[in-house]
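The structure's right below; bear with me while I get my questions together.
Removed: one protein chain of the complex. Kept in place: all other protein chains.
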Amino acid sequence: MRNTDEKEETSVYRRVVLKNSSPYHYMRVCLVVDDQRIRPSVVELKNFIITGLRTLHGQAGAAINFDVLKYEEDSLTAILRIYSRGLVKLWSSLTLISSYENHNCAFRVNQVSPYLLALTGNSRDLQLD
Amino acid sequence: DATQHRSEELTQTPRHLLVCERSSFQDEKNRLSTQVEMLHFNYKVSVLLPECSSAPSQLDSVLNSFTSFYLIKNLPVHELLDQHFLQTAVFQGCVYALSYRTRIDEDNCVALMPNGRLLLSLDKDSFELLGFEGKPSRFNHRVKSRFVVSVDLTSSCMAPGGSGYLRLVSGLKSRLNLQMDFLLLHHPGGGASLQSLLSRYASSEHRPTISQCRLSDLSCPVLESCDPSDAHSLLEWLGAVDADISWDSSCDFVSTLVCPEPKMTLSSALRVSVCGFLTPQDIQRLISELRCYLEQSRLGSWVSLTVHGFVDSPVSWGANEHGVLKGGENLYTLLMHHDGTYHLHLATGAYDSCPP
C-alpha cells in the first residue's frame, strides 16, 4: 500500500507514494426529469438515491453511506461523496434509476474522481466558442 | 467462489496514485521547478490565499500577464512539420500545441511538446495508414488498438528534407490526411512567432480567464503537522473550498463532511483561478510571486496552489504516456509555508505512470 523512498536524508525531504489510497470517490451528477417543474429538496434527493440503492442492491445497498456535499436546486446538480468501496454500487444504482414520483427521469453522471479537486478542473469543460 | 468474486468486483475502483512530497525551497536539491515544468499542458491553476481579502497588485499583474493562446481550426497536422514553422517557432523557444476537442480514450490526439517532440496517439486504422514507426499504447487492453508515434523534431534524423521527415510528412499529408483543431502558443515569442500558421487557417486569440472570489469565515485545518496520511483530507478540504461546498451542513443526514481537526476559522480568504491553456513558465512565475508574498506576510501563514493538467493530453509529466479509463486526472497541489518548506501532492488516475 505504501512505500517510502527516501532518496536524501535531509531533515525536511520526504516522499511517499500512496496507491489506491483515496478513502472516497466524488461524483458530479445532474438529475433530469421530464417535468421541469419538479424540484426535489436536498433531503428528498438523498432519500430518492437511497431508494435507488435499496432497489438494486437490497438492504446492504441502502446501508451504504454517501454524502450530498453540494446541491443546486435550480439546476438539479449535485456533488456526491461515497466511500470508494461503495462507488460501483452507487453509480450502478444511479444509472438504473428511471422514475421520480411517476415521472421519467435520469441521472447524468458528469464526472467521477478520487480527488474532489479534479471536479473543479476538468479540461473537457473548456468552451472557447 | 463466484459470489465472493462478484462482491469483490463491485467494491473495486480504478487505480490511482498520489505522491506526497515534503521539501524546502532552501534545499538546493529541491526539484519543484522541474516537477512544475514537466507537466506541459495545464488547463487551470487555482490559488488560495488565507487571511487575504484582495489580491496584492504584483500578484494581479502576474495573473494578468499569463500568455495568450490560440485556437486554430482544422489544422492539417503536417503543418506542424512545415519547414518555415520549424525554423521560426519550434527551434526558437518553446511551442506548446495540443489537439482540442479530441479525447484520448476515443479519438486521435496530437501534442507538440516544448522540447520539440511531436506525439501522435492514433487508433489502429490511422496508425496503419500513416505507415510510420510507433509503439502500441501502454494502456491497450486485450487488443492493440491504439498506437503512439513519438518523434523528436530537433533530432538529425528528422531534419527537413531527410528520409524520416519526408516519410512522416507524406504519411500525414497524402495517406492519413489528419486534421484537427489545436490549442497553440509560443513561449516567449507569443503570436508573432506563430504568425505564418495563424494567418493561413481560421484562428482566434484567447486570454486565460481569471476569476476571483473572496471567502469569509472559512473553517480551515491547522496545517502545522502535515502527515501524508492526512493528505487526502487536506486535498478534500481544498477541493471543497474550490467547489464552494459549505462546511456547516445543517443536517447530518445530507452530509457528514467536516473540516479536518484541529481546525480554526479564517476571517477571510481569497480564491483566484486562471483557466485556459497555460504554460509551466507562467505557473513558475506565479509560484515565485506567491513566495514573495509569503515572505512579506506574517509568521505561520501559507498559500496553496493547484494545477490541473489536460485530461485528454497524450502525456502527463515529461514523456509519461497518459490515458483515460474513466477519468484522466493529472494534477498537483503545492502548499507553501512561510518558512520556505512546502508540501507537494501529485495525483494521477488509472492510465498514467507515477509522477516524478
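Should a chain be cited, it is by its letter among A and B, assigned in written order, with residues numbered from 1 in that chain.
The rule is short, and it goes like this: contacts are C-beta pairs under 8 Å (C-beta built on N, C-alpha and C of every residue); 3 or more make two chains touch, one makes a residue touch a chain.
We take it that contacts and distances are computed from a predicted model.
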{"item": "Omitted chain (choose from \"ER membrane protein complex subunit 3\", \"UBC core domain-containing protein\", \"Ribonuclease P protein subunit p30\" or \"E2 ubiquitin-conjugating enzyme\") - UniProt protein name", "value": "\"Ribonuclease P protein subunit p30\""}
{"item": "From B:Ser46, B:Thr67 or B:Ser137, residue that would touch the chain that is not displayed", "value": "B:Ser137"}
{"item": "Contact partner of the left-out chain, one of B:Ser57, B:Ser174 or B:Ser199", "value": "B:Ser174"}
{"item": "Chain B residues touching the omitted chain (full complex)", "value": "2, 6, 9-10, 14, 73, 101-103, 105-107, 123, 125, 128-129, 131, 137, 139-143, 145-146, 166-167, 170-171, 174-175, 181, 323, 325-326, 350"}
{"item": "Positions on chain A contacted by the hidden chain, ascending", "value": "32, 34, 55-56, 88, 91-92, 94-96, 98, 104-106, 108-109, 112, 124"}
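As a working rule, only the chains that are shown with their structure count from here on.
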{"item": "In the complex, chain B residues that touch chain A", "value": "9-13, 15-24, 27, 29-30, 43-44, 46, 71, 100, 103, 204, 206, 228, 231-232, 235-236, 238-240, 242-246, 251, 253-257, 275-276, 306, 308-312, 326-327, 329, 331, 333, 341, 347, 349, 354"}
{"item": "Chain B-facing residues of chain A, complex", "value": "8, 10, 12-26, 42-43, 46, 65, 67-71, 79, 81, 84-89, 111-124, 126, 128-129"}
